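Missing here is one protein chain; the remaining ones are kept as they sit in the complex.
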Amino acid sequence: MTIRKPVAAQRARPFTQWLVGLISSEYLVFGLTLLLVALLAPFTPGLVSIANLLNIAGYLLPLFIVAIGVTLVMITGGIDLSVTSVIALTSVVGAKLISADGSATPTVVGLVAMLALGAGLGAVNGGIITCLRLPAFIVTLASMMFLSGFAVWITQSKNIYNLPASFLALGKQLSIALGLTITLALCVQVVLQRTVYGRWLYAVGQNPTAAYISGVPVRAVTFAAYVVSGFCAALASVMLSARLETGSPVLGREILLDIIGATVVGGTSLFGGKGKIAWTFFGVLFLTVLDNALNLLNLSQFAITIAKGTVILLAAVLDATRHRLGRQNA
Amino acid sequence: MKRLYQRLLEFAPLFMFMVVLAFFGAQSSRFLEPRNLVNILVQASSTGIVAVGMTFVLLTAGVDLSVGAIMFVAAAVAGKMALAGLSLPFSLLAMLVVGWLVSAFNALFIARLRVPAFIVTLATLFIGRGLGLWITETRAMNLPDSFLQFGSARFLSVPVPAWLFGMAVVLAHLVLTHTSFGRQIFAVGHDAEMARKAGIRTEMVMAKVYLISGTCAAVAALVTLGQLGAVSPKFGEQKEFAAIAAAVLGGTSLFGGRGNVLPGTLLGAVLIQTIENGLVMTNANPYLYPMITSVVIFVAVFFESLRNRVSRPFSA
Amino acid sequence: MSTPLLEFDAVEKSFFGVKVLKGVSFNIPEGGMVGLVGENGAGKSTLMNILGGNLQPSAGSLRFGGESYAPQNSGDAARQGIAFIHQELNLFPNLSIAENIFLTCFPRMGAIPLIDRTEVSRRAAKLLRDVGLGLSPERLVETLSTGQRQLVEIAKALSIETRLIIFDEPTTSLSERETLQLFALIARLRSRGLAMIYISHTLADVFRLCDDLVALRDGEVVGCGPAKSFTSASLVALMVGRTMTQLFPDRRSSTPPREAVFEVHKVRRIDVPNYVSFCLHQGEVLGLSGLMGAGRSELARVLFGLDPRESGTILLDGEVIDSLSPRDLIGRGVAFLTENRRSEGLCLDASIAENLTLATLAEHAQNPLRWLSAKSLQTAVSNIRQAVGLDSKTGDGQCVRSLSGGNQQKIVLGKWLLLKPRVLILDEPTRGIDVGAKYEIYRLIQELADSGAGVLVISSEMEELMGICDRILVMRSAAIVDELGRAEFDRERILHGAFGTEIAR
Partner (left out) sequence: MKTIRHAILASFSILCLVGCSKPDSTGNAPNGARKITVGVAFETLQTEYWVAGFEAIKTELSKLDIAMVEAVADSDASRQLQQVKGFITRGVDGIILVPKDAKTCIPMIRAANEAQIPIVLFNRPADKTDAISTAIVADNAKLTQETVAYMVDQARKIGSKHKAVVVLGDLGDINAIGRRDGFEAAIKGNENIIEVVSRVPSEWNQEKAQAGVANALQANPDIDFIFTSSDFLFPSITSALKAVGRYKKIGEKGHVILGGFDGDATAYQMLVDGYLDATGVQDVYFEAKSAVQALIDMREGKKLPQLIIDPGFVIHQGNLKESSPRMWGANIKKKG
């Protein structure tokens, strides 16, 4: 999206023009994040310290990875509510495999199994949605319930410990997680922007019928989006499990709304056809920094919750304003 | 042959419901007792009432994630007032007012400022839960017995919650099918821009829909209070998903313009509760609950989609 | 002469400083019928949107019934008695006929705010009788044909005390018979004293129906007067601002011995008794004529794999195609331009470049990673833009939603031309498109055929088929009932075939 200066604004005062430009920019959410940091930094000791930034990064990366997959699904006009359950199930299955208390298979095998399982679960979702043509919301809602119940059942509520050091290293070394995430994000963004698959993905989200008639393999493209989403959830699960040194059947249970909220705040449309990995990153960053800063401010829990809601709402209002401006300028 | 197949599918959701009833009936002799069926209805009433309001919202292609939070705030306020010694009617009024305030807030942002409903109601979900925690000081509150008496009171030997649920369903059905506002909801849900051009005041329609959803949430909070007699910090949590699931199970489309309350949402809400009830009655393994529920939801939606299938290769 | 019903007085409208209406003034007499013609983008829609209350003029004024008239929204216009029948019908398929008619003004049961269903049915039934539509008012609109929907729109206009009806391209989706029905209805309504504005690209209809004509070009009135004072040629010249010598490009006489490129053998749709066989040759433009509902579009959808086929074989270059799916067919060089360009042809929120290249992306990514070459894409886009004559004012990145119908159709066609198809099927390629753009599209069809491809054109406009085709097939009840070579082209014979009134041949 480029910034088109409306004729009306050119005549207006430079400040107004600047403001309009800022609001219509795709970096708006990022700008808001910086503003937030700038405003809160004087009051919150350690907000901008290296340690805290690393801390934020450690928490943010798995969220961002899940959100990447969700973004792809949302570009096709679908939604994936099952990601958190995929995180939980891959976590316990992987941990069972590699744990000294379990079958103690080599870490690499466990990792591959986790990722394959994640992709496989995504494939099941995608398969049901595309072949049986059921609404994504209800399919992934049902699989969210099922997989979560299944994860708790196979572990009989018990967490799995004693993971090998080689696995835990993935969680300790932020650089590994960072490298993985950046690679993944760049790959996905490049695929979206520069490959046939990316173009197809947007086309499917914008108008599935027109895309189908134009020879786009709509089902395969949609299916692939869910597979990637499952894979991303599994990758996040690896990072979370390693970071927390546990295979847990309730891992990630609470973060679903955060993930979808972050993606939507970033600017990806719930109705499909629109979205970018960079936007999603800004969205995740915004929510995480907000959460972190409010915590460092030592607000009580209810104040944090209220503040979070308010800021999300304000970001959304700005976003809506920006769209109206964009439409007027077109 | 084809006709028969279609005819069968027509009744698939009802058929499915019957299968569930028959299955649990065979497992436990007490399951099909009228008493238990009334139990199911009462237990389904809170989610059901929220789902009725949610159906209105879904019909306009919107969504209301804030219903659970509205329930919590309403219950918290009512609880505080009751504990302060005010009588039941005041508490009831206060709950409705809370429902209206929060949903008017939703309506303002969604209808007037055109912010996507998903984000607005997600934000009010956070704000509402925060407010509720603040009001309750994150403590559980045990309310005076008047609430429990209200919840277990019977009229013509049917408990009040079931009456409220029934009234909500009938009223909603009347509004949706027999008022111009109701028919305009379907028009707005099909295409809001087209509806505006056709002379419908879409902003008003959208706003009203959220107000209805908020009102339903407040009434549902009352019903829940009547059954529990207590407010805990988890009051109403995840209600939004249960309500959406019930409405969608009843055949309401998430993309707007299609759906009904009677029998759709009623059946959806009751079906989910029937499964939960049956599982307890048959002393099922606690671990199996979510899995069985999700499979039944899935199968029901699958049949529903077969029924509505159009021969077009892709449809939203 | 008494006061006119409606007066436009120097109406102007600008969008972001660009004037799209420049001082438009004309009158519509009480009970008069005025034809409004002009190319797409000439300002007709803007003018009518001002009249319908969807837009407000930047300058100038309107008077309706002798009083100042400034509607703020479509409701205002309706209350004043102005009904607007849009080209893209404004009906809700998920509601019944009666509900669509009374959507904003349901009769109520006295003081109770409930809809009086019996009254609704009674009044709706009466209105449907008025417009000659013999259906139950309870039927859902989604089960109606386009022609029937049009009649519902008119019934809706009659449900209020309407004094002026605006028809925007009412016949584009209608079959010949439905068009005749509509014209009869229009005549009946006129006899009741209703005034009408009739907007159409079909000049024959305009001449037939209207007393007065107004021609617009670039937001200005370039011609205004009684219909008799214009000829087709003079009107076209006014609209395009230059003299158009002909409506169709020359079709060179056919050279007989050609190879078959696309053969259809006994293809039958599900639930339909009749089957279809025909053969499309290299370099041939084959027309498919028939009434609405004769199964032309349906046949095309089966051939392109969009609807299931019951039986029959299809051969491309003599080779049997087993699996019919758009993807496979596109891979073999078959393309299909559907009749619904907005819902099936375009991604409206995507850019011009994205839409143009959607079907041929793979050609620009011939590497294992399916990496798109920006340069090759860019070349393709600029070449095809030139080829289809897309005006250079619009950038490649512009979203196609904001383009005129003609430009949108050029983009869909351009998308398929980029494929260099062996076979191109076009369903109503010029529906709702202005004269200039139509000519361009005909030219492109000719060029494609000259390059050796086979072109199948479905159209309800008989003149069009007769102007551009080498051969015309006539369909009725899902079967081909007649075939005419270029030398045999005859309006009456085609009509008889289509109606089944006379056994052809």
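Note that the chains take the letters A, B and C in the order they are written out, and that residue 1 is the start of every chain.
One rule holds for everything that comes next: a residue touches a chain if its C-beta (ideal position, glycine included) is under 8 Å from a C-beta of that chain, and two chains touch if they have at least 3 such contacts.
Bear in mind the structure is a predicted one, so any value in this text is a computation, not a measurement.
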{"item": "For the chain not depicted, the shown chains it touches", "value": "A, B"}
{"item": "Full-complex contact with the absent chain, from B:224, B:252, B:265 or B:294", "value": "B:224"}
{"item": "Residue ranges of chain A at the interface with the undisplayed chain", "value": "16, 19-20, 23, 32, 35-36, 39-40, 43-46, 49, 51-52, 55-56, 58-59, 62, 152, 157-159, 161, 171-172, 240, 243-246, 248-255, 291-292, 295-301, 303, 307, 310-311, 314-315, 317-318, 321, 325"}
{"item": "Chain not shown, touching residues in chain B", "value": "28, 30-31, 33, 35-36, 39, 43, 46, 133, 137-140, 142, 148, 151-152, 224, 227-230, 232-235, 237-238, 273, 276-277, 280-283, 285-287, 289"}
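Just so it is clear, only the chains that are shown with their structure count from here on.
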{"item": "Chain whose mean Cα position lies farthest from chain A", "value": "C"}
{"item": "Gap in Å, rounded to a whole number, between the CA centres of chain B and chain A", "value": "29"}
{"item": "Touching two or more other chains - residue numbers and ranges from chain B", "value": "313"}
{"item": "Touching two or more other chains - residues of chain A", "value": "209, 212"}
{"item": "Contact footprint of chain B on chain C as seen in their complex", "value": "54, 73-75, 78, 86, 90, 92-95, 99, 102-106, 108, 113-115, 117, 306-308"}
{"item": "Residues of chain C defined as touching chain A within the complex", "value": "16-17, 304, 306, 326-327, 329-331, 336, 338, 343-350, 354, 357-359, 361-362, 365, 369-372, 374, 397-399, 402, 415"}
{"item": "Contact footprint of chain B on chain A as seen in their complex", "value": "77, 132-135, 137-139, 141-146, 148-150, 152-153, 156, 208-209, 212, 218, 257, 260-261, 264-265, 270, 301-310, 312-313, 316-317, 319-320, 324"}
